[in-house]
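Before we start, here is the structure in question, set down as structure tokens.
All protein chains of the complex are present and in place, except for one that has been dropped.
Note that the chains are named A, B and C in the order they appear, and that numbering of residues resets to 1 at the start of each chain.
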Amino acid sequence: MNPVNYLYLAALLFTIGATGVLIRRNAIVVFMCIELMLNACNLAFVAFSRMHGNLDGQIIAFFTMVVAAAEVVVGLAIIVSLFRTRHSASVDDASLMKL
Amino acid sequence: MENLIAPLIAAPLLGAAVLLLGGRRLDRVGHWVGTLLSATSFVFGLILFADLLGKDAEHRTLTQHLWTWISVGSFQADVTFRLDQLSMTFVLLITGVGSLIHLYSVGYMEHDERRRRFFGYLNLFLAAMLLLVLADNYLLLYVGWEGVGLASYLLIGFWQHKPSAATAAKKAFLVNRVGDMGLSIAIMLMFTTFGSFAFGPVLSHTGDTSEGKLTAIGLMLLLAACGKSAQVPLQSWLGDAMEGPTPVSALIHAATMVTAGVYLIVRSGAVFNAAPDAQLAVTVVGAVTLLFGAIVGCAKDDIKKALAGSTMSQIGYMVLAAGLGPIGYVFAIMHLVTHGFFKAGLFLGAGSVMHGMNDEVDMRRYGGLRKYMPVTFITFGLGYLAIIGFPGLSGFFSKDKIIEAAFAKGGTEGWILGGAALLGAAITAFYMTRVMLMTFFGEERWRNQPTRSPQAPSAEPAAEHRGEHAEPHPHESPKVMTIPMIVLAVGSVFGGAFFSIGDRFLHWLEPVTGHSEGDSPLSAAAVTGATMVCLVIGVAIAWAQYGRKPVPVVAPRGSLLTRAARRDLLQDDFNHVVLVRGGEHLTRSLVYVDHTLVDGVVNGTAAGFGGLSGRLRRLQNGFARSYAVSMFGGAALLVAATLLMRAV
Amino acid sequence: MSAAAVHSLWTTAAEPISKIDAPKIEYGQLSPTLIVVGAALVGVLIEAFVPRKSRYYAQVFVSVVALCAAFAAVVALAAGGYGTTKAHVAAMGAIAVDGPSLFLQGTIVLAGLVGLFTFAERRLDPAAHGNRVDSFAAQAAAVPGSDSEQAAVKAGFTTTEVFPLLLFAIGGMLIFPSANDLLTLFVALEVFSLPLYLLCALARRKRLMSQEAAVKYFLLGAFASAFTLFGIALLYGYAGSVSYARIAQVVDGTVTDVDPALANTMGNDALLLIGGAMLVMGLLFKVGAVPFHMWTPDVYQGAPTPVTGFMAAATKVAAFGALLRLLYVVLPGLRWDWRPVMWAVAIITMLGGAIVAITQTDIKRLLAYSSIAHAGFILAGVIATSKDGVSSVLFYLAGYSFVTIGAFAVVTLVRDAGGEATHLSKWAGLGRRSPLVAAVFAIFLLAFAGIPLTSGFAGKFAVFKAAADGGAVPLVVVGVISSAIAAFFYIRVIVLMFFSEPKPEGPTVAVPSPLTMIAIGMGVAVTLVLGVAPQYFLDLAGQAGVFVR
């Protein structure tokens, strides 16, 4: 099967993730969508590395996972503290500061 | 000997400085200091005069160069004085009459606590006037020209607490400024045309340039003259100028300053000779003014205003003469001098009358004063005879010559101008007789008439002493005032004869002004005859109106012309409506424009940005997701744009 | 896809491992980063093992020492000519050691040091239960207003973790502008972003706003880094490598051994352009350029002011450094594609920042928008694509960062019962109450406004000059206009401070410890020195203006 299709899939996932970020309210879900986008990137990396016949892409994918993991740690910490304060994880509730 | 010219000016200038800066400690002697210095200047004048007489006619020009005033590129203005027969004549007139009036003022202003300053101003005037007539170039002349304007402003408005006085002063200065505009433009024209504005270069090169240029210069000079000499259309200030103390009216607004215009025209004779159109304009202005002033003079009940009208008209004669060119220059000056005598005398007389009448100026509240103030009556009477041109008195000679010259202009112009001059003579006879009768003859209309001086009561503190609303007790003025009147009376009686016998004056002035005999369609005798006839008619009518019938204390409504004349032939009303009102509207609307438009644009821009900011600000709505949207959109745009760039 | 390709792929994979030789790392040349990160790790250990009472001092001590050492290292490297003659790519192509990176690292370290002082300030907040506290939460995990928080406050807890976090952030920032391949770039990006997210959440007062700021910053930041990553992926797809040099060569066309099969299966220029755009977008987000700026005001306002100051200064420096390298080293071949786009971005950034700032009522938000406008000005210099452009941007950044930290440090001083009084109305008449503070702040504002004899003017002039030299005259005109607009609101603040009557219940100005004084003093000094005698630093930036390829 032509690896280009993986790229299309990656693009699709990325778009889905981005859309999710734009439309979902719950911070956790938004965050998940971002993770989805990162995974899309990973897919792209791997696909490209296969096309180019070098392993850089696959290595980068591992890096990405690590970074994503770190992001999860930080992100969840922040979101949870927010949730405990406001008893809501809706990003729209967090709009004290505007204008 | 020319080194005496500067002191001539310096003396009164020094006086002005001392008196104005001296402070109160000079209050007691100030007036004498002023008089003394003006007399000194007169003495210097006499010395110089003697010196000139000593020389032969062609070399009677002294020049004194003091320093280079302005020098930029080819623009060269020197402080240089030029004393020739013409300026000499003026010097004597100014300092002579000036000194007399100083003397008179000592008495007249006796009770004014600001007398010191008054004399300071008088001296300042003398200095400026002397500078005017002694300057060797037009720019320096301009300094004197505006200097006398300033002095007249200060003196007209001397009683500044009177709004009317302050307004009159301002008006005088402004109208004069309009004239000055003409003078400065004339100077610029001279500079661009001749590369200089000194008398010598300009007047000796009039041949080398186009008539158009000269006409322009001439007209501008005429404008200046109109302003200073109260000629139509810039005459309106002179009547109001009578707000000033009477000696001022006598010196500045009768004898000297107002004649500066005539001096300017005569001095620039060379320019006018080469510009017939300009000359014509001058004569027209003169003719119109002499009638205008005369008519106004007929209608006024305020003695000073009546005299002011007469001044206007007499100067009209001079301007007319000056406009006639070489035929008339000499006589213009001669009339100027004689007029200086008798008009100053008349004004001093009027002052003396007012002095005795609690500053009442309304002639309808005079009458029969001859037995209460004989000296005044006699001197005034002589002046009267002189001005109407009673045979043998000075006015007779000078005015007669002018009328002749007018006819001598030849052609229809000649007839028209001559006719106007004759008519003027008749009217002069009428209004002066009127003044004479209303003041000194008839029944005593001031009996049981509480005086209500039109001027603010405290106008002349002298009045306060004599208590306000009492009935006036006419009395003769002190010596210090009567002596100058007598002297001037003598001048007005014999001056003309002295000048004319053997054409003394003509020969004296000819080298400067040049002279030519026009071919008059009428013989001299005929003109004289005609003049006499007019004189008699005028006197007769006046007698019929004011001599036989009693004069009503309250002015009758009068004919349309009379009413118009009372209001200076509506000229002021015209000014008020057109200039004052129009000006006010203009400025007010401009203020509005400046605020709303010019400023508004700027403030509007600022407000615009503010509003824009306020609107853009709302995009920052605090919702993280909308921020994400903008980022996403931005990214999309970025990508699209980049691709687009490649596509194109 | 052709069989050959498949085969080759397998064989490559089947190569014996022994072929891989050990990596060669020039530790000396990476020392600044290594020192800082090492210190950060030490800090973590301190958190673990040192008793609470003395943690603060230990942390501050370690951090200060580390940063000083790092700065010394930077200076040493620069002196050693690594900025100019010996500039080269280290760590197997991962890190570039050259003029720009050294200059920027120096700037960042110094900014970090000054920022650290403001972090360590403990005199401003009134002592809680007898123990002095800084501007960070007693216990970030405790719910605001809860008993546990009360307890934490009573116990005099302080979040000393901020210091290692700060050091980590600085470490990341040190790598960011010198990263020489996209992977390093991305990792560095995350390494300095994540600590900042946390720091934002740690305010002692107004904690809700603080947490909100953290959430917004985190979500949007992560969102942006996702784009960055995808961009990287596409570039990798385009060039078959993530090393700057390599990509640049492919872009230039000097190397064309990309699989032809691949080349014709997809228009790889599209890959290049899209990837480049997304990558740049990620960086524009960090510098806060319109339309990727919207996080800036909220985060600046909500974050603890010392963090805001540090973030505003150092992040900009690092991000612009990276952007410069990207555009000058990786994508110069695409100049004609990205320049117009960047023009547009610069223009709307300058105007947008200035215009929206006019109507701000909170000093921190005001400064946030001003920082956006400044990002626009700097972009103008970036676009010049000339050596002058680089050095002018470097100079601008150096000047700007210290002014910013100083300004925010002043903001921490003006306090009322509710902590910092950031609403502009409360600043009315400050000049009457404490002329000195007001004067200092006025100086900073004038520097922002770019009035001559301040660093702001020199920087602006340098940048605009470079832009005009590069033919971007319209950009200069817009810049001039927007600085005129910007002047308006800076002046508004000055008017407020000096010309309006002080409110009776206005805020008081706390007397800070020498730490903050140093921070502010540093700001003033830099402002004036760079304003009056900038030549030395211009030379510095000029020498540092060349990237290694």
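Keep in mind that, in the parts below, contacts are C-beta pairs under 8 Å (C-beta built on N, C-alpha and C of every residue); 3 or more make two chains touch, one makes a residue touch a chain.
The rule is short, and it goes like this: contacts and distances are computed from a predicted model.
One subunit of the complex is not drawn; among "ABC transporter permease", "Sarcosine oxidase subunit gamma", "N-methylglutamate dehydrogenase subunit B" or "NADH-quinone oxidoreductase subunit M", its UniProt record names it "NADH-quinone oxidoreductase subunit M". Seen in the complete assembly, the chain not on display touches B, C. Here one chain is not drawn; of B:Val33, B:Leu62, B:Val202 or B:Val527, the residue touching it is B:Val202.
Only one of B:Leu14, B:Val143, B:Ile483 or B:Ala564 touches the absent chain when the whole complex is considered: B:Val143. Set against the missing chain, the residues B:Arg28, B:Lys55 or B:His161 yield one that touches it, B:His161. Screening B:Leu46, B:Leu590, B:Ala607 or B:Ala636 for touch with the missing chain picks out B:Leu590. Across the interface with the omitted chain, subunit C contributes residues 431-436, 446, 451-453, 457-458, 461-462, 464-465, 468-469, 473, 476-477, 480-481, 483-484, 487-488, 491-492, 495, 498-502, 533-535, 538-539, 542. Within the complete assembly, residues 20, 67-76, 139, 142-143, 145-147, 150, 153, 157, 160-163, 165-167, 169-170, 173-174, 177-178, 180-181, 184-185, 187-189, 191-196, 200-202, 204-205, 208-209, 213, 583, 586-588, 590-591, 594, 598-599, 602, 606 of subunit B touch the chain that is not shown.
By definition in this document, only the chains that are shown with their structure count from here on.
Under the stated contact rule, the graph of chain-to-chain touches is complete, every pair of chains being in contact. Counting C-beta pairs in contact across A-C and across B-C gives the higher total for A-C.
Centroid to centroid, with C-alpha atoms defining each point, subunit A and subunit B lie 97 Å apart.
Subunit A and subunit C have centres, each the mean of its CA atoms, that are 24 Å apart.
Averaging C-alpha coordinates per chain places the centre of subunit B 81 Å away from that of subunit C.
With touch defined as above, residues shared between interfaces to two or more other chains in subunit B number as follows: 617, 620, 622, 624, 628. Shared interface positions of subunit C, defined as residues touching 2 or more other chains, are 215-216, 219, 223, 227, 297-298. Partner subunit B is touched in their complex by these residues of subunit C: 215-216, 219-220, 223-224, 227, 269-270, 273-274, 276-278, 280-281, 285, 290-292, 294-295, 297-298, 336-338, 340-341, 344-345, 352, 355-360, 485, 488. Those residues of subunit C whose C-beta lies close enough to touch subunit A in the complex are 1, 5, 8-9, 12-13, 140-141, 143-144, 183, 186-187, 190, 194, 197-198, 201, 207-209, 211-216, 218-219, 222-223, 226-227, 229-230, 232-234, 236-237, 240-242, 258-259, 262, 265-266, 297-298, 301-302. Those residues of subunit A that touch subunit C in the complex are listed here as 2-4, 7, 10, 14, 17-18, 21, 27, 30-31, 34, 37-38, 40-41, 44-45, 47-57, 59-60, 63-64, 67, 70-71, 74-75, 77-79, 81-82, 84-86, 91, 94-98.
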